[in-house]
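Right, I'll just put the structure down here and ask away after.
A protein chain is absent from this complex, but the other protein chains hold their places.
So that you can tell them apart, the chains are marked A, B and C in the order they are listed, and the count of residues begins at 1 in each.
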Amino acid sequence: MTTLDVKADFPILEPDAERRRIIYLDSAASSQKPRQVLDAVRRFYEVSNSNVHRGAYDLAVRATKLYEEARCKVTEFVGGYDSRGVIFTRGTTEAINLVANSWGRDNVRAGDTVVITALDHHSNIVPWQMLAKQQGAAVRMVEVTEDGRLDLEDLRAALKLRPKIVALNYVSNALGTINPLPEIIPLIHEAGAVVLVDGAQSAPHIATSVSDLDIDFYAFSGHKMLGPMGIGALVARPELLDEMNPYQGGGEMIQEVGDEQSTYADIPAKFEAGTPNVAGAVGLGAAIDYLNDIGMDAIHEHETGILHLALERLSDIPGLKVFGPDEERAGVLSFALDDIHPHDLATVLDQEGVAIRAGHHCTQPLMRRLGVQSTARASFYVYNDESDVEVLACGLEKAKEIFSYAA
Amino acid sequence: MTTLDVKADFPILEPDAERRRIIYLDSAASSQKPRQVLDAVRRFYEVSNSNVHRGAYDLAVRATKLYEEARCKVTEFVGGYDSRGVIFTRGTTEAINLVANSWGRDNVRAGDTVVITALDHHSNIVPWQMLAKQQGAAVRMVEVTEDGRLDLEDLRAALKLRPKIVALNYVSNALGTINPLPEIIPLIHEAGAVVLVDGAQSAPHIATSVSDLDIDFYAFSGHKMLGPMGIGALVARPELLDEMNPYQGGGEMIQEVGDEQSTYADIPAKFEAGTPNVAGAVGLGAAIDYLNDIGMDAIHEHETGILHLALERLSDIPGLKVFGPDEERAGVLSFALDDIHPHDLATVLDQEGVAIRAGHHCTQPLMRRLGVQSTARASFYVYNDESDVEVLACGLEKAKEIFSYAA
Amino acid sequence: MDVRELYQQVILDHNRRPKNFQLLDGASHRAEGYNPLCGDRIEVYVEMKGDVLTDVSFQGSGCAISKASASLMTEAIKGKSRRHAEELFESFHSMVTARPGEATKKNELGKLAAFDGVREFPARVKCASLSWHVLKAALRCNSETVTTEE
Partner (left out) sequence: MDVRELYQQVILDHNRRPKNFQLLDGASHRAEGYNPLCGDRIEVYVEMKGDVLTDVSFQGSGCAISKASASLMTEAIKGKSRRHAEELFESFHSMVTARPGEATKKNELGKLAAFDGVREFPARVKCASLSWHVLKAALRCNSETVTTEE
């Protein structure tokens, strides 16, 4: 197993006077931040802070330049079509809602079908349910196989309905399943649908080219990829964005405001109403630099290494059951131990300094199909290493001991 | 004139190796940040960072606690009805769009009227134009008087149309005009309308009680009140929010997600889809602490002092024309000098280290009424002092000299 | 704090073998409670004769804390007056939400005092109080779903 040896860059992972060492295994929910990102954000506020675009003074020029540089970094990092096709949002959820509202209201009509999947996060389900209800359209949810992969047969069946759009994730946050996008996307396009890919779990972990994959809309969050909270992006085909109506109205997104109606700016400004989170964009740019320095392939290899180590180590623990597929899976491990409730597991582990997540992971449709209310989930990132797996395993053994004592 | 003596708290205002001293007179666009706020944000990332609400481990408990504490601080700071009525948004623009979309779509129908004002920012104009267009409703823009106050006679006339909602700002970002809300709001309610107050320029500068003023919806941005970018709030009457449909769908805002449709969480969660900007909320909380330490009344007095000093000093400069009212005005000074274009003024001042804004200030309807394309604007905040006014005045004199040489 | 102070033996026992864990055919009152944080759901059934809770039971899924809490609750209130049950709820609730060092009515709570450790685990307070909220809802009206937000 490779070791990236970057733990020291993450201040929160160092024990200090206030608290002891944390083994952080909840990066699928939100990642920790390296010093480099925190420094970049702080430096922005200390040296370049101002509103963007409309200022004729030096600070505003700097801030605008940094903001647009961040947009270029995002474009390159995810292989976008063009920086005009990169819209900064608060995160994945906002990006998906933007598409559901703007593209959705104009393109999905009564009687139309929207295809979503049972493997997806609520953020890629609820906006489509809301849209379908407003427009009188139908939602068709693609099923999963027993081992937690997308059921491609069912996807094909769903595509026969000639949906307007198919919304699915690249990597499942609950199980780590990696969807075979190179196989799936051509099918979707052949069926005449547009595809939205929820990249919340792929952007941090997998080298991706939105344009090579021929993705129409790609959404992701900065906070899951070492960046600050409150920033993310929608990366889209510029031609699609050009035709769409604005999502929110306000400053920056207009060309001319009349008393009764207004004309709108070109993309990307058209979709960025109000003062943007410039510091957030700068921080996201710094996170991208950091990830590029390590290398996305090295990151994927590292995580795969830890995942397999963990799978092996945890298989020593009797009664431990892992959910999800054996192959094509990112560094996410959803599991159950005996009949111990996942929240009890999380509490016991927390006392050992191990932070895992227990719950439905915002994937209730998937949980229903797995026949559980919730699972325990450990997820890995650049700062995790072999020793973290060992501490996790020992914590689980302790939990087992506590709860079997009562048997 | 009082001096608050806080300049040293603002790192960006200190000259350093990279650049010289900045006289920052563009706080109406975005404020600078004190060390205390930057420290709070950094500390959050270094000690408590995690996703909120759904974590059973220590970090998540801390993050949740800090996030909800920030909500309480906001509630108190603006005199909200209840912390359930405080929704974190990216800023003012998003808060207004939330209301226009959620409340608006359900309450504004074909043939209805929405009242906006010619004194407002595009962010409080365009969302209503968009809503009106979607719903087939009419927009009625209330006029301004020649000295840039809201024309109360025209407001009364507009209220005769029995509008569903009246959207107006408390303080104009272009002129500094303070609207007499205690007089206006009862009229609006008597006319049977709901009122949305754009507090982007009041929250940073004027002690406000949303509940005492009987405001239904109040929107503001953290970045204009010493807080980080990417955070702001909608403060509303909880009963109104309870009845409203969600704005965005996603994680956090649901109760149970079915395959076809879902049920939603209670407020405020119902309106906070996706991972919130926790660090931003924490930073906003720290900004509120900082402002409270100085005292909002002291801040208002300080700014009024600088404004009057500036009005007096600038009146020495022949050819200088100030826009806006003489009384009831916040620390915003919009002006023209001879026939020098505002952008040329801004460029000359920038070379003197003075950052002012030139442009339409996202208030094109107002600019049309003032008969100008744009104005030059200096706006003041806690870190400005007498000496800044003097540097501004000297810069303007220099500009006058450069441009009159050509005459 | 050691996690075993949270997972005391009596809690582990009641989690394993919950008492009154069944449907109550003759129930005069019932309510359902839902914890949106985890998706767990508990139903509480009450048979009231006059002012007395002659029988109480529960069903549903949940963590050790919530299951044991429901189980111990049914034991504690069975045969008691409505007033008494409500007083117990007050004492219980103030114990699990007490701040560090704050005095509680732990002593009046008998076996329920086993949940004293919960207050050190803010994320689990909802688990401990879920069944009590549902009981309260059941007594308030005949059939209702409550979601607990502390």
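The definition used in the following text is that contacts are C-beta pairs under 8 Å (C-beta built on N, C-alpha and C of every residue); 3 or more make two chains touch, one makes a residue touch a chain.
All values derive from a computational prediction rather than experimental measurement.
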item	value
For the chain not depicted, the shown chains it touches	A, B
Given B:Arg140, B:His205 or B:His360, the one touching the chain that is not displayed	B:His360
Hidden-chain contact residue, picked from the options A:Ile23, A:Ala60 or A:Ile178	A:Ala60
Touching the absent chain when the full complex is considered, from A:Val47, A:Ala207 or A:Ala265	A:Ala265
Residue numbers in subunit A that touch the chain omitted from display	53-57, 60-61, 65, 254-256, 265-266
Residues in subunit B touching the chain absent from view	340-344, 347-348, 351, 358-360, 364, 367, 373-374, 402-403, 405-407
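Definition applied: only the chains that are shown with their structure count from here on.
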item	value
Pairwise touch network: line, ring, star, complete, or other	complete
Intercentroid distance (Cα basis), subunit C paired with subunit A, Å	37
Sequence positions of subunit B contacting 2 or more other chains	54-57, 60, 254, 256
Two or more partner chains touched - positions in subunit C	37, 39, 123-124
